[in-house]
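In what follows, a structure is listed as C-alpha cells, so that the remarks can point back to it.
Moving on, here comes chain A:
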Amino acid sequence: NNDNGSNESDTKSVRVGFVTSETGLGDQAFNDAIHSGTKKAETALDNVKLTVIEPGDAAKLETSVRSLAREGNDLIIAGAASLGDAVLVVAKEFPDTFFVIIDGDIDDYDNVQSIKANEEEAAYLTGAFAQLYAGEGNKIGFIGGMDIAVIKKFEVGFVEGAKAVGGTEADVLVSYTGVFNDPALGKQTAEAQHSNGATVIFAAAGACNLGMFEAAENIGFTALGAATGQFDKSDAIVASHVKSVDDLAESVITRFANGEKLTNGIVKYGLKEMGVDFRYNPQNPENNIEIPQEIIDKIEALKQQIINGDINVASFIE
Partner candidate 1 sequence: MSVAIKTENLSKKYDSFFANKDISMEIETNSVHAIVGENGAGKSTFVNMLYGITKKNYGKIFVFGQEVDYKGSKDAIDIGVGMVSQHFRLIPEFTVTENIILGMEPGKKTYLNRAAASKAIYKLTEEYGLMVNPDAKVKDISIGEQQRVEILKVLYRGSKVLILDEPTAVLTPQEIRELGVVIHKLKKMGKTIIIITHKLQEVMDFTDNITVFRQGKKIGDLVTKETTPEIITEMMVGRAVQLGGKSERTLSKSNQSALTIKDLNFVSKQGKRIHDINLDVKYGEIVGIAGVDGSGQSELINLISGIYKGHTGDMSINGKSVEGMSIRERRDNSFGYIPEDRHKEGLILNFSIEDNLLLGMEDKKMFRNKYGLLHKRAIKKNALDKIHDYDIRTTSESKPCSMLSGGNQQKVVFAREVADHPDFVLVAQPTRGLDIGAIEFVHEKLVHIRDQNKGILVISFELDELIALCDRIIVMCAGKITGELERHAFVKEKIGRMMIGQVEENDEKE
Partner candidate 2 sequence: MNIGVLLYSSVLLMIPIGFAAIGATINEKSGIVNIGIEGMMLMGAFTSVLGAYYSNGNLLIGIICGILGGLILGLIHAVITVEFGGPQPVSSLGITLFATGATSFLLESIFGQKGSSPKVNTPKTSEFLEGIPLVGEYLADISIFIYIFIVVVIAAHYIINKTPIGLRLMSVGQDPKTAESVGINVWRIRYIAMMVSGGLAGLGGSFLTIGDLDRFQENMIAGRGYIALAAMILGKWSVKGTVMASLLFGFFEALKIQAQLSDSINIPIDLLSLLPYVITLIVLGLFIGGATGPKSLNKPFLKQKYQ
C-alpha cells in the first residue's frame, strides 16, 4: 500500500457493522468465524469501531441491516446468504454505505460486494486427503447438518475429491443430521458411520460437529473439521476444510479502513484467492500425528492443479 493512502485513512475513523445470520453467534461455524475476523481487525486498527448485531430471526434481518446503516456505519458486513433480500433493499436506501455480503449473489449494485466462496474446491482436497489418509479400500464419511445448498457444496466436492484419488469405487458414507444444533445427534451419526467402516470423517454440520469430534476422541477415528479449522475444539482433528471468512472479513475491513475502494459485484474466493483452504492441524506433532509426506505432496499437487485450472471442481450451485 502506498503511504498517501494509509496516512489519510489513519486519521479518518471508520465504523464497521457486522450482521450475523438468524442463527447468530455461537454457531461453531461461519458467524463465529466472521466475528473473530472482524474482532481481529478492530483490535489491529485504531481507527475502526465495530458494532455487531444478531437479528435473532428472519423477520428482523432487514431492520438489523438498516439500523447499522442508519447509525452511520461506513462498511457493513452481512454474514450470510439469507441477508441478501435485506441488503438489496437497504443498500439502495444508503448509497454511501458499502456492503459486503458473504455467500451473496448481488452483482448489479455499486455499493455491494458479494463474496462467493468456492467451498467445493477445498472440499475436494478434503475428500482426497480423507481417502488417502484412510488408505485404499477403507471407507470415509461425510456428515452434513441440514441438507441445504451451502452444505451440498461441501458434500459434492468431498465425494469428487475422494473419487479422484480412490477411483470410482471409493466408498464415501454420506449422512445428514437434519439440524445444526444437536451435538448428541452428531455423535450418534459419527458412531454409526464408524461402525459402518468409516475411519476418516469430515463434518460440516454446525454444532453437530462437536459430537463428531467427541466420538472421534472416544473411538479413535480421524476427524476433519470445518469453518476456520476448529483445531481448538479437538485433538482428533488432523486437518480441516477451511473457509477463511475470518481472514476475508479481516482483510476487507483492513483494506476499507486503509481507504482502498472495494470492488463491487460478485467476487469469487477459491483456493487461488485463499478464500477457502485445506489445512493441517498445527498441533499434529504434539498429538503424535504424522502425516505421510507423499499424502501431503499429493494434496499440494491437487491444490496447484485446481489453482491452475487443470482441475475444475463441480459445484452443486451455479
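The candidates were selected such that all candidates are chains of the complex that A comes from, given by their letters.
What we mean here is this: contacts are C-beta pairs under 8 Å (C-beta built on N, C-alpha and C of every residue); 3 or more make two chains touch, one makes a residue touch a chain; residues count from 1.
Note that the coordinates shown come from a computational prediction; the quantities given were computed from them, not determined experimentally.
Chemist: Which option touches chain A in the complex, given 1 or 2? Just the number is fine.
Modeler: It is 2 that touches chain A.
Chemist: Under the touch definition given earlier, write down the residues of chain A that touch candidate 2 in their complex.
Modeler: Against candidate 2, the touching part of chain A is residues 24-28, 32, 147, 173-179, 181-185, 187-189, 191-193, 195-196, 207, 210-211, 214, 218, 233.
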